[in-house]
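This report concerns only the one structure given below.
The excerpt is restricted to a subset of chains, each kept in its original location.
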Amino acid sequence: MKSHREELWFETRTRREYINITDRVQGAVSDSGVAEGLCLVNAMHITASVYINDDESGLIQDYDDWLEQLAPHEPVSRYRHNRTGEDNGDAHHKRQIMGREVTVAITDGRLDLGTWEQIFYAEFDGRRRKRVLVKIIGE
Amino acid sequence: MKSHREELWFETRTRREYINITDRVQGAVSDSGVAEGLCLVNAMHITASVYINDDESGLIQDYDDWLEQLAPHEPVSRYRHNRTGEDNGDAHHKRQIMGREVTVAITDGRLDLGTWEQIFYAEFDGRRRKRVLVKIIGE
């Protein structure tokens, strides 16, 4: 059994941002030398998500509006968590909707994705250095 | 390490449908010859989910109502995504609530599920051929 570990680092300019990381994850798969296996991709921070959906700008804006409706950033006093001095209570909620991680099959050395499946890093509390873990096991 | 890959295909008659696929996934596990390992089951489309919950018709109708409340199908103009000519903006949102995938343990050659755990394919934009990936690794 082979295993491979890589970190992907991000520092967004805005609080919220949605970044297509499919090519970077495929790069990790290629580096791993694994032909058949599983690839785990997870946010290492608790105010960010890794999810799979379409790379379509209208949809991404729809998601952003919807998440803001389900868990608004303001008023920051809405969240007990913000009494700790944070202002990211909303980000902890948005991340639960979109999820922490995806597990993707590796087949013939490639991410085994459907036609429109793209892997995204969703940042909900950005403007600082944060990272994603890629862990690959297989043969 | 062994690995096994199978696709399950679906074409629902209605836009939304919830299909119990536990037996089909167990069939893939049996075909794989894997006794101890992990089984990834994921939608290969971005308007469908694979999730685990109860096979109880009232609950499934409750889920459907709730998802329609959280991300209504109409008016289709509600979603920027639909300006691309699609009418499935809601389906991309419903899928995020219910999730893309499940990973299930394999123990003694069987899906290692709790008493009431059943694996479902949830279709949110059906009436065309779509598929689920089952990827198994283990020994």
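For the reader, a short list of remarks on this structure follows.
Going by the order they are written in, the chains are A and B; count residues from 1 in each one.
Here is the rule we go by: a residue touches a chain if its C-beta (ideal position, glycine included) is under 8 Å from a C-beta of that chain, and two chains touch if they have at least 3 such contacts.
Computed from a prediction, not measured in an experiment: that's the story for all the values here.
Here 2 copies sit in place, and the number of copies making up the whole complex of this structure is 3.
Throughout what follows, only the chains that are shown with their structure count from here on.
In whole angstrom, the spacing between the mean C-alpha positions of chain A and chain B is 20. Those residues of chain B lying in contact with chain A across their complex are 1, 3, 5, 38, 40, 42-46, 70-71, 79-84, 89, 92-93, 95-97, 99-101, 103, 131, 133, 135, 137. Contact residues on chain A toward chain B in their complex (touch as defined above): 1, 36-38, 51-54, 56, 58-59, 61-63, 66, 70, 97-99, 102-105, 107, 112-117, 137-139.
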